[in-house]
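Quick one: the structure is below, and I'll ask about it shortly.
For this depiction, one protein chain was excluded, whereas all remaining protein chains were kept in their positions.
Chain naming follows the written order as A, B and C, and within any one chain the residues start at number 1.
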Amino acid sequence: MKAIVFEAPELIECLDREKPVKEEGYVLIKSAFAGICGSDLYIYSGTHPRAKTGLILGHEFSGTIASENEKFKIGTQVTVNPLIKCGQCSTCIAGLSHVCENLRLIGIDSDGGMSEFVKVPIENVYPLPEDMPLKAGALIEPVAVTVHAIRQGQYTPGDSVVIFGAGTIGICLALTLRNFGATNITIVEPNEYRQSHASNLGFNTINPKKESVKDVIEAGTNGIGADFVFDCAGHPSVLKDIIDITKIKGKIIIVAAYKKPGEVNLLQSMFKELSIQFVRVYTDRDFQLALEIVSRNPEYQKVITHELLP
Amino acid sequence: MKAIVFEAPELIECLDREKPVKEEGYVLIKSAFAGICGSDLYIYSGTHPRAKTGLILGHEFSGTIASENEKFKIGTQVTVNPLIKCGQCSTCIAGLSHVCENLRLIGIDSDGGMSEFVKVPIENVYPLPEDMPLKAGALIEPVAVTVHAIRQGQYTPGDSVVIFGAGTIGICLALTLRNFGATNITIVEPNEYRQSHASNLGFNTINPKKESVKDVIEAGTNGIGADFVFDCAGHPSVLKDIIDITKIKGKIIIVAAYKKPGEVNLLQSMFKELSIQFVRVYTDRDFQLALEIVSRNPEYQKVITHELLP
Amino acid sequence: MKAIVFEAPELIECLDREKPVKEEGYVLIKSAFAGICGSDLYIYSGTHPRAKTGLILGHEFSGTIASENEKFKIGTQVTVNPLIKCGQCSTCIAGLSHVCENLRLIGIDSDGGMSEFVKVPIENVYPLPEDMPLKAGALIEPVAVTVHAIRQGQYTPGDSVVIFGAGTIGICLALTLRNFGATNITIVEPNEYRQSHASNLGFNTINPKKESVKDVIEAGTNGIGADFVFDCAGHPSVLKDIIDITKIKGKIIIVAAYKKPGEVNLLQSMFKELSIQFVRVYTDRDFQLALEIVSRNPEYQKVITHELLP
Partner (left out) sequence: MKAIVFEAPELIECLDREKPVKEEGYVLIKSAFAGICGSDLYIYSGTHPRAKTGLILGHEFSGTIASENEKFKIGTQVTVNPLIKCGQCSTCIAGLSHVCENLRLIGIDSDGGMSEFVKVPIENVYPLPEDMPLKAGALIEPVAVTVHAIRQGQYTPGDSVVIFGAGTIGICLALTLRNFGATNITIVEPNEYRQSHASNLGFNTINPKKESVKDVIEAGTNGIGADFVFDCAGHPSVLKDIIDITKIKGKIIIVAAYKKPGEVNLLQSMFKELSIQFVRVYTDRDFQLALEIVSRNPEYQKVITHELLP
């Protein structure tokens, strides 16, 4: 079968590989669509700490059931929760397996969905509604990240929000927050193409290269600042703005994966009694909720900018 | 009367000053003891953003009532909550006046307790138990900072704790935590004199210059890390250790006032889903609780290392 | 001017009354619409503990500015937050003035909006968007109750909900929850007219006289139970069901005002480690959010079943 393989740093190719063989507790999926995530670019660069050469990429994907099993009929539309948890560490035992000490991902630590067939543990498979386009199934994973950020970060419905970054995560977060009743959402994004994409989806936007984020947010909040600020950019330049625009006793949620330690104005944070909550991936419940939200709201599909064939 | 005055950068002198005149809503206090706080050194350096030359220092002090008033008898032993709140800003209106946008302190923004007499708003005055040494009254303010850090930071009784810094705040915090039932307390402090002071008070200590903080804490927690970590050092060097030793989903409380932005390992914090809570000064309730704790526990007086006369 | 006056138990009449005179800090409003609340019926019955005969009713109303003032132009469309707080009690000082020990309401403790003109403190007046029908302005108050129930009760977006009662509060709560992203909402209501009203608005409904609430909810949640249960009925018969259908460690929010103490299965609640949060009226922020939600969502106006002229 054909598969997209990480061969060496800066070398990813479409190669011929053996079709995986069915195994107890696993099921074969015929892949349909897979998203390209920032971590795929990271793997491509050759510096990802865990991904090994020879890996088939793809951790956000959809497809159809392709092997007999006790749970799903052949042909059922599905998506896959890529998280593999150890079940043994103290975090898993405390019921917090999404931050398992030994967390592994299908498509990063083992072969993923960018191939004709992929073999996954049957409990990681989620059926899609029949009328949901398979393309949308590849969006559940990033949307699950945003559902988790909102629930884990204890976002209070009605609170005002600023999001830094209009990448896949930032845009999906804005859509999910809108679905969760937030109306006062502003997205900060320097890239004009992405900024206008966010704007077209109906969000207030700020281009930090052209306007002072602080001035705009202060003007819009009677000088008080935002209740909740989400960092989906992960760029050192946003950290100053984030502290500046969060209200006294406000809450900052960091979703972004910073490549390097970042400079934080700790004195100003102390004067404001801020709290910072970091969030990682998603629980099973978040994944299930993401599936339901995406199936009800076709607007998520506007996040997809290009469709590529191998 | 004699008063200790900030005259110019690096010049503090004991001078003659007019005795303050009684005013409606205020009361005169004959000062007894005043603590020297880190912010006093900051004022001395001449770089404090608010303190002006001519200021009489002293925001943590005790004394006796020296003017007629409707609340306290002449001679009553008292201490003073130095916080002056505006009562008008959105934070004050929300009942969060300890983080008032216009917060001012007696002894920083107006004349303080390092003089024979000081005039303070009567509602800032707290009576001390008769059998409490006046010296202990000067400790209520720093202890209130620690009561607030514990309550605002939502410390859960029984959780394990690491404290960075064995200055007045770090030591008082360790004592207050012990009074609040924490038994598993470790203090990290590079200064050997302060480390042994902490050790003599019965706490586990680590000298980060001699031992790896990470190794010691991991060994003591089955590799899991500490539940709660308090930063009372405010030194850039501690930030790496803090993130390293906090357990997955653990909580970091930052009490320290960092002079400059600090480098934080945001990626590791995200992988661990940490939360960071900054805390500032104290509420009136915290101040009252601090007074009660200090009056019951003479051990706080061991925090006093020197007594100076002007 | 004409006014609807509580004359005696079971006697409410439309009478002639003096037009109120403008006073410093107050503004006159020409009334447009006023809702009839359950507490108005309570007053009518003559057993309300605070309402006195001679009172002009109406605490949920809209109108237009009718006297010169420094804040609003004559003719501005407005609604009124009827809460009058003392500002002196310990609760007010703690910033929790919505549960002021001496809470009073315009229309219950002093003359309300069911008259041609009503005089209210200017800070209780909220301007309405120009394109909002004045009728909708009378709905802000009950919707504010529901915004508060959700925010104070710390509803987590995505959680499943059961609401008992399809009165004004129950229906508005369901609409507000839907605006806040809840999708899994079920309303329990014995009155068929109200049940079908709820059903027409797109909610799942259960008639507890015809079906077992427990069976239906268990079937819909894999036997787990609901995450959040709101009591907007206040009828003793619901208490058993509420405990039965809330999941282990789930949350119950009681909005209803029970006329008599109710029988609660405390043993079952303990076995499930439930938590029960009671909620009362709304903060200023909740009221402002309610205004924004109602102005964006015309569907709230479907809550209005009849329009009456005096």
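By our rule, a residue touches a chain if its C-beta (ideal position, glycine included) is under 8 Å from a C-beta of that chain, and two chains touch if they have at least 3 such contacts.
Since the structure is predicted, the reported quantities are computational estimates derived from the model, not experimental observations.
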Return the single residue from C:78, C:198 or C:254 that touches the missing chain.
C:254
Sole residue of C:48, C:272 or C:285 that reaches the chain not shown, by the stated touch rule
C:272
Per the definition of touch given earlier, which of B:181, B:202, B:223 or B:310 contacts the omitted chain?
B:181
By the contact definition given up top, give the residues of chain C that touch the hidden chain.
90-91, 96, 99, 101, 152, 222, 224, 248-249, 254-259, 261-267, 269-280
Residue-wise, where is chain B in contact with the chain that is not depicted?
147, 150-151, 154-158, 179-181, 183, 285-286, 289, 292-293, 296
On chain A, what residues meet the omitted chain?
93-96
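By our rule, only the chains that are shown with their structure count from here on.
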Among all chains, whose Cα centre is located farthest from the one for chain C?
B
Please work out the Cα centroid separation of chain A and chain C, and write it as a whole number of Å.
38
Of all residues in chain C, the ones touching two or more other chains:
none
